[in-house]
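I have placed the structure first, in the form of structure tokens, so that the comments after it can refer back to it.
All protein chains but one are shown at their positions in the complex.
Which chain is which? They are A and B, in the order written, and residues in each are numbered from 1.
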Amino acid sequence: MSATGLGASVRRKEDFRFVTGRGQYTDDIARPGQARAVFVRSPHAHATINRVGTSAAAAMPGVLAVLTGAEFAADKLGSLICGWMVHSKDGSPMKMAPHPALVAGKVCYAGEPVAVVIAESLAQARDAAEKVAVDYGALPAVVDPAMAQSADAPQIHEIATRNTIFEWHLGDAQATETALRGARHVTRLDLRNNRLAPNAVEPRAAIAEYDAGTDGFTLWNTTQNPHVARLVLSAFVGVAPEHKLRVIAPDVGGGFGSKIFIYPEEVICLWAAKKVRRPVKWVADRTEAFLADAHGRDHVTHAEMGFDAKGKIIGLRVKTIANLGGYMSTFSSSIPTYLYATLLSGQYAIPSIYCEVDAVYTNTVPVDAYRGAGRPEATYVVERLIEVAAREMGIDPAELRRRNFIKAFPHQTPVIMTYDCGDYGASLDKALELAGYKSFSERKREASRRGKLRGIGLSTYIEACGIAPSQAVGSLGAGVGLWESAEVRVNPTGTVEVLTGCHSHGQGHETTFAQFVAERLGIPIENVAIVHGDTDKVQFGMGTYGSRSGAVGMSAVAKALDKVEAKAKKVAAHLLEASEADIVFKDGKFTVTGTDKSAAFGEVALNAYIAHKFSGSELEPGLKEGAFYDPTNFTFPAGCHVCEVEVDPEIGETRIVSWTAVDDFGVVVNPMIVEGQVHGGIAQGVGQALMERAVYDETGQLVNGSLSDYVLPRAEDLPPLVVDTTVTPCPSNPLGIKGCGEAGAIASPAAVMNAITDAIGTEDLAMPATPQAVWAALQRTTRRAAAE
Amino acid sequence: MPAVSLTVNGKPVRVEVEPRTLLVQLLRDNLRLTGTHVGCDTSQCGACVVHVDGKAVKSCTMLAVQAEGADVLTIEGLAPGDALHPMQEAFRQNHGLQCGYCTPGMIMTAVDIVRRKGFDLDDRTIREELDGNLCRCTGYHNIVKSIAAGARAMAPDAPMPQAAE
Partner (left out) sequence: MYNFTYHRASGLRQAQNLLGKLDDAKLIAGGQSLLPMMKLRLAAPANLVDLGKVEGLSESS
């Protein structure tokens, strides 16, 4: 392993600009003549828009325009769409309601944009926005997914009776029913997966610029996928033809899924830029981020796991109601279906599984992918069930898992996924060892002497990422293929630019991709530049999310490098006056086999462009190759997390005393970066389990839409994290990479809740396990015990 | 519009601003020093931390006019030219950042922690002192590691830095 190749913890190239404040995030960009946009947002969760009075606002100082939904409708732009078709059990398609970027008829969630003010300065735009007079007709609202389908819930969209978007299922209902009826033991749980606000520290932003001379648009946007944004904006919304729209994602400050989707704001900025003939810039403030960024999770689930006399799982049945919010966001339908139910086998050999999912509209902001996107929800169900089952049956939770682990691969689950490889026992063993599982009872006794309750919780998770094989997802309803592209451009001076359709928003691609390329070509890592985030530079790509950039993005680079190597060999053959078949490429040198005639990569590169030696032959000058890589399967990272907590029963406060994670990500490109991804994912999962929940009251007001009221994990809330790996290389891509970006967030909520419920001796606890919730659970337990 | 005169990163500046202009807006919009970031609207994220007269201040919670005559240091001024301050280098060495958005505020806070708490910082102290700074990417593990390393490197008797990797 070289100091800068695969497997090395190379320090990041991108860090220099970030630590010196030289990063260029969207709000750092000031376009000449730019005007500022502020949105007027509905204070009502559900209301008709009777009248929008703009004259007072339009007369305010500095105001260039005040635009409304009526004007938007008049310009006949298209709807925002959900690009993944899901069918109900009866074969009918999902009920996708129209979603204009700026509504005219009625609003469906508090915070929905109703008008936009464009002014010279931000302060002027804000002042004027307050003067826009909207006359609303308030309607009753429904916010709880468990209530959305009831007869007296207000109907939000005409197309969806009982606010039901689809009633979907997967698996074998009959076989599962039979299994559960014949089970020796059935564990049943009612679980809520709490609704989360993503809160990347950089708020969303967009700058739209229209060039009247070329009739072309440029959009700078905090997007995880500039090409997907461009496609949706051109093909569906119709704001510009694709070839006249350039989308640039500059440095992006975190995404976690929330910056995948195409939102109303960038549509409106583009539309407004052409109207006012000035660049239009919008930057969200944190309150807007809470109100208007897609939220995550929000499932209500009833689940049953049946066991035989030996503690083997024989059946799993799950019914989930998934809240998709006021409209269907870009990927929303896939999250509680194909990214959720397909993981319900967990790491276990389960013969029969049946899952039903009803997706519903409510008067809340749309819900879509948030780190893990369906897999944290699945893991929570499976890992809570097995832990509770172990307690109910009096079997050690690690032992019960071991009994049920899949041991032979490939393994076809009853829920579509075929796991290709893995060694779940290895990660469990290593995690238990590192976590000091065997000596836990001593620590528990010691804590008890101090009046504290210690608990330990496991989460042996598996996930499906490396999103995704196009044929598979296409057959499941995805509107686009989820391959990735790469173009390797070798310059005459031997430096290399790699254009990737992925886009780093914290993952360090400028370093990890360069590590791979530099090692492959035998050139210094400083000579490799990674280009991403601009639709004018990279022809097409699907972006970064779903832990796909290593598995899919780098595989595309690998394919392109194969082509570069093949072409370079041809050039070397001419240069070295040998036959192509005799050329070997190793350690950055092309050598004629059996001789000492060789040429360095740089020399071959230069000759490819000088072309003196082969003009006239069929070999074209130049050394630049592109490739698209379409995965043949999902990848299946898996592992074991162990969380140990100490609960103070007087105040219900939970302290995480240790965290151990042993993950199998296949081949690891940069261990330092992979660990960082796990750390961050764990923190988000801890946030979900202990403190985060986006709360709407019954009138549809988001009551905790600020950092004062929605609690995010801080440094004090986490201990140092012990992170290690086991490796079973992924067999389905050239590098053996499984991906690591989401695993921490997928594994962790179950580990935390398993630990706390272990500590307090009751399962009657929902996320977030705030001090108040834990204290109340303890009181209920004490009262119940006293009553018995 | 009132004019405010102050020193920023060692250079005197004089800017006319509305009274309601925040210090962070003066820095970012008027002076185009965009390294200081805005992450929230309730003074809780710390992305905007700068030093005012030697002390860490959330520049989103200070009016520009309050900085009259003050000596302001931003992330851009922490080290001259393309050099890296030991704390910046420590963040780079220890992977104390991912998306980089909270990083300038983290680093400025970190330097201030060292000023107040010294060069030998333990895990618990650092975590307590970071209660005004949010990161959503790193889980804090490597930030804490970076700050401990950066603090040691800032000590007057610290060994000379190794050649950069």
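FYI, a residue touches a chain if its C-beta (ideal position, glycine included) is under 8 Å from a C-beta of that chain, and two chains touch if they have at least 3 such contacts.
Quick caveat: nothing in here was measured; it's all calculated off a predicted structure.
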Among B:P19, B:G54 or B:G118, the residue in touch with the chain that has been omitted: B:P19
Interface with the unshown chain - residue positions in chain B: 2, 18-20, 22, 41-43, 60-63, 65-66, 68-69
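Rule of thumb we're sticking to: only the chains that are shown with their structure count from here on.
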Interfacial residue positions of chain A with respect to chain B in the complex: 3, 10-12, 14-25, 27-28, 30, 123, 199-203, 251-254, 256, 285-287, 505-508, 672-673, 675-676, 678-684, 706-708, 712-716, 718, 720-721, 744
Residues of chain B defined as touching chain A within the complex: 18, 20, 28-29, 32-42, 44-45, 47, 74-76, 78-79, 82, 84, 88-89, 91-93, 95, 97-104, 107, 123, 126-128, 130-131, 133-144, 165
